[in-house]
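Data block below; observations after.
Note that one protein chain of the assembly has been removed; the remaining protein chains are unaltered in position.
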């Protein structure tokens, strides 16, 4: 098991926990918790795979993703009382997750022979659409449309990865630097409450 | 026309009626009724086909599914006043529908070369996601996330089918027994109002 694969499963785990906690806060039952956990953690990659035509979608060929959601369910059921003390850790893990999903989604799109612009778009889709689908299924306006510069951080990381890829061959360093860009921008933006309002000049 | 194909069209018909009745209760127009009828009856199978990469999706190659939705529309328009006396019948037909969709969805996923775990998941998706998409389009939190052990009945039926398939070759008996498992569990759970709350120990 490579380090990147481990990180990917870990990102899936953190996203699944975020989904399951949303489900419990809405008083969903076990089935709702499982579905929201799966959708949150795998929805972005699934949409990317459908759009680029890579089917069966990735997680259908590797049971580990399902086991990871099962583990998240177990953890949420028995240990969620400790989570309030862990909010900071979760925020960090979640940020690592989107950073990684961005770069891996980009790479998968490039591997499918699509243009860099599409790879950047699909990187962002991989990172943020799980949360969008979670919000749609729980009847909320997607958080990402109004708060935090979540997607902008992914965009900056994706652009970094693209530029480094063009000018060097140091794959792992590119990955690490691009992820760091996502993480730093998100952490700063949340600490400073930076948002990006889009209000036309009327 | 085989018996199973007839049952599948019948399941589609019942699901379409359930969708059209939801649309009329929300004062949708004719277009809304048609779209919700199609989505409710074919949404689950469509999502399954997209995920496993079986395109064009099944119903696009067989006009009978569309005719069945047309028949459901006709019936709902002229005869819905009799439906209140038929609630029990509808519940039974609907349950037969999900039982059948579960097993057929499983079989189609296995035929696509995917693992039994994925087949079980896709069986459940086939049976329940039409209703989930219907609820999302009508701006409700999907019923399945909070009430009834709908999906659990499908899971039990799918597991039964998988186990019987491993140990015997009696395809039709497997089908019948698995469907019976779904139907019995759902009927009992509704009669006894059994639910499966998922509330972490806080």
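In this document, chain identifiers A and B correspond to the written order of the chains, with residue numbering beginning at 1 in each.
Going forward, a contact is a pair of C-beta atoms (placed from the backbone, for glycine too) under 8 Å apart; a residue touches a chain by one contact, two chains touch by 3 or more.
Bear in mind the structure is a predicted one, so any value in this text is a computation, not a measurement.
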Of B:23, B:68 or B:98, the residue in touch with the unshown chain: B:23
Contacting the left-out chain in the complete assembly, out of A:152, A:177 or A:190: A:152
Hidden-chain contact residue, picked from the options B:136, B:152 or B:179: B:136
Those residues of subunit B which, in the complete complex, touch the missing chain: 23-24, 26-33, 35-36, 46, 50, 55-57, 60-61, 63, 66, 76-78, 80-81, 136-139
Interface residues of subunit A (partner: the chain not displayed): 50-53, 55, 112, 114-115, 117-118, 121, 132, 136, 139-142, 144-147, 149-152, 195-202
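Convention: only the chains that are shown with their structure count from here on.
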Between subunit B and subunit A, distance of the C-alpha-averaged centres to the nearest whole Å: 30
